[in-house]
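The block that comes next holds subunit A.
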Amino acid sequence: MILLAILLIPILTGLLLLPFRKAKLVRSIALASSILNLLLTLILAFSPETSAFHVNWINYMGINFSLGYDGISLIMLLLTNLLFPFILLAGFGREQRNVHLLNFLILFAQSALIGVFLAQNAFLFYVFWELALIPVYFILLIWGGDGRKSITFKFFIYTLTGSLFLLFGIIYLYQLTPGMHTTDFAAFNQLNIPTGTQVWLFWILFIAFAIKMPVFPFHTWQPPTYNMASTQGVMILAGVMTKMGIYGALRFLFPIVPSGVLFWQNTVIILSLIGVVYASIIAFRKTNLKMLIAFSSMAHISLMVTAMFVLNTYALQGLLFQVMSHGVTIVALFYLTSLLKEKTGTIELPQMGGLKLQAPNMAVLFLIVVLGSIALPLTAGFVGEFLMIAGIFKQSAWFAAIGGLTMIFGAIYMLFAYQRAMLGDKKLVYSKLTDVHTLDYLILIPLIVIILGLGIYPQPLFNLMGQTIHSAENILKPLVEGALILKTN
Partner candidate 1 sequence: MKDISSAIQLIPLEHYILLCVTLFSIGLMGVLFRRNTIIILMCIELMFNSINLLVAAFSAYHSDPSGQVFVFFVMIVAAAEVAVGLSILVMMKRNVDSVDINLLNRLKW
Partner candidate 2 sequence: MVEPIPNINLALLVPALPLLGFLITGLGYKRFKNNQAGIIASTSIGLSFLVSVFLFFVLRNSGQDAATVTLFNWIAVGNMNIPFAFLIDHLSLTMMLIITGVGSLIHIYSIGYMHGDNRINSFFAQMNLFTFSMLLLVMGANYLVLFIGWEGVGLCSYLLIGFWFKNPSFNYAARKAFIINRIGDLGFILGIILLFFSFNSVSFSEVFAQASTMQIGTPVITAITLLLLVGAVGKSAQIPLFTWLPDAMAGPTPVSALIHAATMVTAGIYMIARSSILYNLAPITLNVIIVIGLSTAILAAIIGLKQNDIKKVLAYSTVSQLGYMFLALGLGAYSTAVFHVTTHAFFKALLFLGAGSIIHAMGGEQDIRKMGGLRKKMPVTYWTFLAGTLAISGIPPFSGFFSKDMILVKAFEHNIIIYILALAGALLTCFYMFRLLYLVFFREQRLAGAHPHESPKVMTIPLIILGILSVFGGFLNIPSLFGGDLSFSNFLQKNVFSKVSEEISHSTEIGLIILSLSLLSLIIWLAYRTFIRKAVVPAADGVSMTPIARLVTNKFYIDEIYTTVFEKPFGSFSNFLFKKVETNILNPIVDGVGEATSVLGMLTRRLQRGNMSFYFFAMVAGILLFIIFILTI
């Protein structure tokens, strides 16, 4: 029941908000509901017994409305419900059109995302997967920046095209299930698909996730979309929606088409390593701060995809840890970017400079978040990246060396960005420039505390996700055995 509550609280609150017109009231209610949801999630995470929810939905087709979770879902759920209060908080005190609608859409997106992470049935997963796109589409379209129409359209069509393949894959798997057909993951996981089929089925399933994450070369929608999106839009996109792709890949590929994964393993690893280097190098010359962070996010996600496909426990643990840390860091980074934009009226780095003179506290906060994003030890990013690189190293030292280049490249472009924005002499006198306000502290300080806290003492997350270790190993075990069979043959 608690799962159903977590799923429905946001959307119901959102619907409730629609008649209200007072911005502050709307925002407060939305925030309160998301905090309530976070508390419920924490209760769920800490409670020893597991919870599930099951209703037959479309009976004759074997489609069930069944919610459940394992360690992987739990991390995703925790991340989602952790970030949404901050995303909602980011709207406070700002000029926005149609606040009630915006908050409704954000909460709608939250529900859909939670649905994705909780669904135990592939069809249900697909429904939520597509449902999540709708509110985000409108958030981008209505509250976005320049060029929003064409960019949003491209984003929508691109992701939708990917999803089409996923739907096809689900239907294909559905008709493979024995006896009374069903789309339950449990049934899919039992399937024994011939290797030849898995080889092509892999891509049918992977494309949707590859576009969402995004993996090189399916990334072209991402930087312009991030650049154009409103603060809250980009926080949802970069913080949570990219993780949908990772989650989907973990949920679909590894248990269902393990041989396909083994067959394409190196291809995907090489593609994502290209993505790491490619995105990092491009980020170096970007003068638009949002674009720069978009490319840096792509580099980090690419490293996560690499880690996903090296198929060992270290990499997978690191990946799941990094899901959390990347989500928190990138949300903080984008929030700071929007602060910069508010205070200076631009996100072009060459036009900034010397902000530290006028806003020293903002500079410090920005620096800490930047350091988190370049994985300095004692920030959460380090734990994740270290484990991932260690896992990748187990596969191949060269892959690890290339993946590790993020460390160097990240330092190069993030520090360059920091220096160009914050340091140097004053370029312009920003008359309205003030240092960070209480509201900004309310958002940034908790995020920074999480970044540092997880970096200094990551064990609670590993312990909390005790199940993750098991589920990660459960996913990997058949795969590793499969790999052994392949090698001996």
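Quick note on selection: all candidates are chains of the complex that A comes from, given by their letters.
Quick note on the criterion: contacts are C-beta pairs under 8 Å (C-beta built on N, C-alpha and C of every residue); 3 or more make two chains touch, one makes a residue touch a chain; residues count from 1.
Small disclaimer: the values here were computed from a predicted structure and weren't measured.
Participant: Counting any copy, say which of 1 or 2 touches subunit A in this complex.
Facilitator: Of all the numbered candidates, the touching one is 2.
Participant: So in the complex, the part of subunit A that touches candidate 2 is made up of which residues?
Facilitator: Those in contact with candidate 2 are residues 154, 157-158, 161, 217, 219-221, 278, 281-286, 313-314, 317-318, 354, 356-357, 371, 376-378, 382-383, 386-387, 389-390, 393-394, 397, 400-401, 404-405, 407-408, 411-412, 415-416, 419, 422-425, 457-459, 462, 469.
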